[in-house]
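Here the complex is missing one protein chain, while the rest keep their positions.
Labels for the chains are A, B, C, D, E, F, G, H, I, J and K, by order of writing; each one numbers its residues from 1.
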Amino acid sequence: MEREDRPILGDYIMVRAEENGVTIIGLTRGKDTRFHHTEKLDRGEVMLAQFTEHTSAIKIRGKAKIFTKHGTLESGE
Amino acid sequence: MEREDRPILGDYIMVRAEENGVTIIGLTRGKDTRFHHTEKLDRGEVMLAQFTEHTSAIKIRGKAKIFTKHGTLESGE
Amino acid sequence: MEREDRPILGDYIMVRAEENGVTIIGLTRGKDTRFHHTEKLDRGEVMLAQFTEHTSAIKIRGKAKIFTKHGTLESGE
Amino acid sequence: MEREDRPILGDYIMVRAEENGVTIIGLTRGKDTRFHHTEKLDRGEVMLAQFTEHTSAIKIRGKAKIFTKHGTLESGE
Amino acid sequence: MEREDRPILGDYIMVRAEENGVTIIGLTRGKDTRFHHTEKLDRGEVMLAQFTEHTSAIKIRGKAKIFTKHGTLESGE
Amino acid sequence: MEREDRPILGDYIMVRAEENGVTIIGLTRGKDTRFHHTEKLDRGEVMLAQFTEHTSAIKIRGKAKIFTKHGTLESGE
Amino acid sequence: MEREDRPILGDYIMVRAEENGVTIIGLTRGKDTRFHHTEKLDRGEVMLAQFTEHTSAIKIRGKAKIFTKHGTLESGE
Amino acid sequence: MEREDRPILGDYIMVRAEENGVTIIGLTRGKDTRFHHTEKLDRGEVMLAQFTEHTSAIKIRGKAKIFTKHGTLESGE
Amino acid sequence: MEREDRPILGDYIMVRAEENGVTIIGLTRGKDTRFHHTEKLDRGEVMLAQFTEHTSAIKIRGKAKIFTKHGTLESGE
Amino acid sequence: MEREDRPILGDYIMVRAEENGVTIIGLTRGKDTRFHHTEKLDRGEVMLAQFTEHTSAIKIRGKAKIFTKHGTLESGE
Amino acid sequence: MEREDRPILGDYIMVRAEENGVTIIGLTRGKDTRFHHTEKLDRGEVMLAQFTEHTSAIKIRGKAKIFTKHGTLESGE
Partner (left out) sequence: MEREDRPILGDYIMVRAEENGVTIIGLTRGKDTRFHHTEKLDRGEVMLAQFTEHTSAIKIRGKAKIFTKHGTLESGE
């Protein structure tokens, strides 16, 4: 497991669900970009997620507040 | 245990429970993203938790105040 | 998997679709620059995507709000 | 003891007990997350504690003032 | 693929086409400086492009808004 | 003694005793967290102490002023 | 191609032609300093160019706006 | 003497004695924390002292002004 | 060509000629300091030049505006 | 002389004597802390001195103005 | 020529002659400190010069304006 310590330094985002059923989807890093994990949040739940060796993109569906280094925005209509 | 010293540098968040039964869930780093640890907080209790070799995502349920590098927010309805 | 930990440090952008059918296209890094992945977003959906070993350019079609280190802008007419 | 010098660079927090019996609990780093140390503080006592090779999370019970890089907050009801 | 992880850190620019047919041309790094890729944007489309191992210069034709670390400007007459 | 030069870079705190008998206690780094050194300060005395290979936590009892990177506070009732 | 990834980090300038026929000339790095590439810009065209292994100086002729880390200026009479 | 050059980078403090007989005591780094050096200052004398391989704590007795990265304070009653 | 990538990081200056015949002279790095390259600029022309492995000093004759990290000045009488 | 280049990066202080006979004393780094050099300054003379492999503490006697990274102070009564 | 690329990062100063015959003298780095190069500037001429492997001190005679990281000053009476 040598040198597997560095991944902990990846940036992370924070998502707060503003309705039930908000979906946070991790997309795979590498040649194929496909869904590898889906997390459901109910209203008021908060998720913090890092970019990792396996996740280079994140998709968010549903009404939520998203906190990132580029600022804060609301998803959902 | 060589080179296991670097993990201590991972960022951490701080959570203060605003009601009994707030749940802080660590999700696994790696190909599978699943719950690996659940910590319960009662009202007024505070938890500080780092991203680690084993935790690349954190989920918070219940009414709590969350402090991160992206700012502060309240979970729960 | 030695040294594959560094890619996690690539910068990322955030896109919020302002209409259905917004397209985010990853273009290949390397000698050939061609489309390698297309992601569709419906209105209100948010996508966060890193530059990776396989993606050195990103194209966005449709009405969306884009957040980057150079600022924020709206795509679409 | 080669390379064991780097752990000293871990971030630390500061806790000031505002009542007797404040508890500061160190949780283990690694696959298992369990209590490995409990420190009791009486009113007015101050504890400074680093994240270490053995501690990746800290839990605080009782009325206390907590100083961290994310700001200052009070635990306890 | 060892050490091919660093290219992801190259700076990137962002271009928003203000008319149909805006052209973004990548010029080759190395002894010869020639066109190696041409991307067409229609009005409202946005392109984000990094400097890479193969691209050390970028040329933009047509009316567009360009975002860089040196500021923002409009191309086209 | 090769590479033992880095420990000198550990952060330090400063404590000024505001009464006689202020106690500064060093707690051990590592699997066991126990007292390994106790220093007594009389009123007006000042102590500066680094986090070291052997000290990952510090406990302060009695009325004192404590200066750290997270700010300044008073211990004692 | 090992270690050829670092060149991507060279600084770049941005030039916007304010008339037809603006010339951007790359001069060779090394013992001889001679022209190795000439790029013509028409009015409104924009060029972004890095300093590279082959270019350590850049000459600009004609009316143009130049953006650099030292500020912005206009070339031409 | 290889690599003994880094110790010079340790932080230092500055002490100005405000009365005769101010004492600056260096405490040993390592498993034992004991006095290893005592320096006496008369009123108006100034001492600058680094944290070193042999000194991880410093104790100051008597009326003095102390300058550190955490600010300035007066010792003594 | 291993490790020849770093020279691209040398600082650069920018010169805008305010009259015809402005001269920018590169002086050699190393034991001998002599002219190794002379570039002539006509009024309005702009030159950007890095310090390189071969140039450790630059001399400018004639009326010009010079932009550097230490500020901007005008050469010539 | 390999790697003896780094010592030049040690911090330095500046002392201006405000009377004749100001003394700047270098104390030895290492297990023993003893005087290894004494420099006398007359009024108006200025001394700049680095922390070095041989000097980890500096003592100043007599009326002088001392400039350091922690600020400026006057020694002497 | 391996590793000879770093010298390009030395700091540089800028000198503008305010009269004819301003002299910029490079003094040798190393055990002996002697003149190794003298450059004459006439009024209005500008010289930019780095500290190099061969130059660790620079002397300026005559009326000139000098720009450095410590600020700007005028030499000459």
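Rule of thumb we're sticking to: contacts are C-beta pairs under 8 Å (C-beta built on N, C-alpha and C of every residue); 3 or more make two chains touch, one makes a residue touch a chain.
Note that the coordinates shown come from a computational prediction; the quantities given were computed from them, not determined experimentally.
Participant: Suppose we count only contacts with the excluded chain; which residues of subunit K make the list?
Facilitator: Residues 2-4, 6-7, 9-11, 13, 27, 29-31, 33, 50-53, 56-61, 63-64, 66, 68, 70-71, 73, 75-77 of subunit K touch the chain absent from view.
Participant: List the subunit J residues touching the unshown chain?
Facilitator: Touch with the absent chain occurs at residues 1-10, 12-14, 16, 26, 36-37, 39, 41, 43-50, 52-55, 65, 67-69, 72.
In this text, only the chains that are shown with their structure count from here on.
Participant: Give me the residue numbers in subunit B that touch at least two other chains, ranges are fine.
Facilitator: Those would be 2-4, 6-7, 9-10, 13, 50, 52-53, 68.
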